[in-house]
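Sending over a structure as structure tokens; questions will come in a sec.
One protein chain omitted, others in place.
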Amino acid sequence: MKSYRSELRFNTKHRREFINITPQVEQCVRESGINDGLVLCNAMHITASVFINDNEPGLHQDLEVWLEKLAPEKPHSQYRHNTAENNADAHLKRSIMGREVVVAVTDGRLDFGPWEQIFYGEFDGMREKRVLVKIIGE
Amino acid sequence: MKSYRSELRFNTKHRREFINITPQVEQCVRESGINDGLVLCNAMHITASVFINDNEPGLHQDLEVWLEKLAPEKPHSQYRHNTAENNADAHLKRSIMGREVVVAVTDGRLDFGPWEQIFYGEFDGMREKRVLVKIIGE
Partner (left out) sequence: MKSYRSELRFNTKHRREFINITPQVEQCVRESGINDGLVLCNAMHITASVFINDNEPGLHQDLEVWLEKLAPEKPHSQYRHNTAENNADAHLKRSIMGREVVVAVTDGRLDFGPWEQIFYGEFDGMREKRVLVKIIGE
């Protein structure tokens, strides 16, 4: 069994952003030399997500509006977590979108359907954050 | 390390359906000859889910009503994604229900609790869709 580990780093300009990280994860798969196995790709922070969806800007605007409806940022005072911080909503948004994805590697490539793309979902940005890419296989 | 890959295919009669795929995934585990490892089972499309819950029709009706409340299909015009398509709600519903499950394989079987069953959740059906089953182990 081979294994590979890498970290991706982010420091977004805005509090909330969606970033397509598929090219970086594909690069990790190539570097790993693993032809057949599983990739785990997870946010290392609890106010961010890694998820798979469509690379379509209209959908990303819909996600922003929808997540704000389900878990609004403001007023900050509505959350008990917000005593020293103001990011309780980011913890909730990440709970909906998920921490991680696991993707098959087949023939040395991400084994994807036609429109699958991996996104980093930042919900409390403007600071350094990381994503872990771990690959095991042969 | 052994690995196994298969695709399940669906073309539902309705826009939204829940289909119990546990027997097909169990068949994949048998075909793989893997006794000990992990199964990844993921929707290959971004308007569908694979999830684990109860095989109980009342709950499936509750899920349909609940998902329509959290991410209503109509009016289609409420979503910016719906310029060429009308399935933005399906992308959101799938975000709640998740893309994938990872299940342990022990003694050549899905290592499940008493009521766990794997479902394909279709949110934009009436077209050909696929689920990937990838197994690694020994």
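Letters A and B mark the chains in the order given here, with residues in each chain numbered from 1 onward.
The working rule: a residue touches a chain if its C-beta (ideal position, glycine included) is under 8 Å from a C-beta of that chain, and two chains touch if they have at least 3 such contacts.
Computed from a predicted structure; not experimentally measured.
Engineer: Which residue numbers on subunit A touch the omitted chain?
Structural biologist: Where subunit A meets the chain not shown: residues 1, 3, 5, 38, 40, 42-46, 70-71, 79-83, 88, 91-92, 94-96, 98-100, 102, 130, 132, 134, 136.
Engineer: Which residue numbers on subunit B touch the omitted chain?
Structural biologist: Residues 1, 36-38, 51-54, 56, 58-59, 61-63, 66, 70, 96-98, 101-104, 106, 111-116, 136-138 of subunit B touch the chain absent from view.
The working rule: only the chains that are shown with their structure count from here on.
Engineer: What whole-Å value do you get for the distance between subunit A and subunit B if each is reduced to the mean of its CA atoms?
Structural biologist: Each chain reduced to its C-alpha mean, subunit A and subunit B end up 20 Å apart.
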